[in-house]
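Just one protein chain is left out here, and the rest sit where they should.
Our next item is chain A:
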Amino acid sequence: MKKISSIQTLSIFFLSIGLLNHVILIPFLLSTGGRDSWFFSILTIGLIPIWVYILSRIIKNMNNQSLTDWLENRFGKHIKNIVLFFIVIYLISLVLATTKETVDWITTSFLFETPSLAIIIPFTLLCIFLAHSGMRSIAICSSVLLPIVVILGIFVATGNIPTKDYSHLLPLFENGYFHGVKTFQYSGYGLTELILIAFFQEKLSDTISRKTLVFLCLGLVFLLLGPLTAALAEFGPTLAEAMRYPAYEQWRLLTIGKYIEHTDFFSIYQWLAGAYIRVSLALFLITEVFNRKTNQMKVGILFAVGFLMVVISIVPYSNFKFLHVSQTFYYPGAFYFLLLLSAFLFIGTFISSKEGKRSENETIKK
């Protein structure tokens, strides 16, 4: 089997979780935490060492077995099936939430009159195609897409400096010290999603080191802080809280000199690159869950989920209702689910394998 390197893993996560931290979660953070949200997001850095320890222990313990094998060895067939069932549900919900968010953004921001089918069908087909091509294609694809996304990100961050007034970040704690505590469930969500590494760690050519994991976590927190503080500095807390797409609005602000404005089309590339990798990765992981699959089965699964993607984006379910549901139920729910799952896998590392033959597992016994 062809392997991917840990650098490629970095670019996959910077794109897929990057979309989450950099774009999707920003409105939730602002509306729950307001001005204090950036402070609480910085606090998540303190949790990184614990999280990296848990992650690296899980990855090391899985030791190039696939998730399904590892679960079966530790917990037996029944528990494995239950866990995998929830994982599949989670991955499908991830695909659908990302697709819905993307299509909604496109139709409210620039393609007002284009039918959503014309947007969603090509997008779905592309994602299915990439997911079908396998992990290595996803890795290569994200390594190609990421550099331009980064360059554009630096461009919008620096180009907007004249419009930023960082005095809007203060004063903190206007509404009491614990006003923004709830933002943890959003700022932590991006980090907990790193547990997805465990789902495909057997495809890595080298073990991902703790240093790389720390770098990845810090990078993701930084990705969260960038547009969050910028939105506050540019629009002030009152308007930033009210905005539906605060990260995208920063692109609409960007002007270069006297004559160049309307540069927001660049954001389409950024968002779609992130959504493309995020959805494809999740689709791929869904197919991975099923053992003993034929190619036909794989295509069938992909198209079934693809059908759901199309359905969710043409169902007339209002954007603001979706916002409410995802803010109050979906993202916090997903966060707690991933926490539970990580805790479960972490416990699994203390259980000795049923086969009990492999020497590397002997070291980890309670």
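The working rule: a residue touches a chain if its C-beta (ideal position, glycine included) is under 8 Å from a C-beta of that chain, and two chains touch if they have at least 3 such contacts; residues count from 1.
Following the convention adopted for this analysis, contacts and distances are computed from a predicted model.
Novice: What protein name does the UniProt record of the undisplayed chain give, "Aspartyl/glutamyl-tRNA(Asn/Gln) amidotransferase subunit C", "Electron transfer flavoprotein subunit beta", "ABC transporter ATP-binding protein" or "Ger(X)C family spore germination protein"?
Specialist: When "Aspartyl/glutamyl-tRNA(Asn/Gln) amidotransferase subunit C", "Electron transfer flavoprotein subunit beta", "ABC transporter ATP-binding protein" or "Ger(X)C family spore germination protein" are compared with UniProt, the left-out chain turns out to be "Ger(X)C family spore germination protein".
Novice: Taking the entire complex into account, which one of A:S109, A:S142 or A:T287 touches the absent chain?
Specialist: From the options A:S109, A:S142 or A:T287, the contact with the absent chain belongs to A:S109.
Novice: Hey, which of A:I7, A:I89 or A:A118 is the one touching the hidden chain?
Specialist: Counting the whole complex, the residue in contact with the absent chain is A:A118.
Novice: Tell me which residue among A:K211, A:H262 or A:K321 touches the hidden chain in the full complex.
Specialist: A:H262
Novice: Pick from A:T163, A:T207 or A:S352: which residue touches the chain that isn't shown?
Specialist: Once the missing chain is taken into account, the touching residue is A:T163.
Novice: For chain A, which residues touch the unseen chain?
Specialist: 108-114, 118-119, 121-122, 125-126, 129, 163, 165, 167-168, 170-171, 173-174, 234-239, 242-243, 249, 252-255, 258, 261-262
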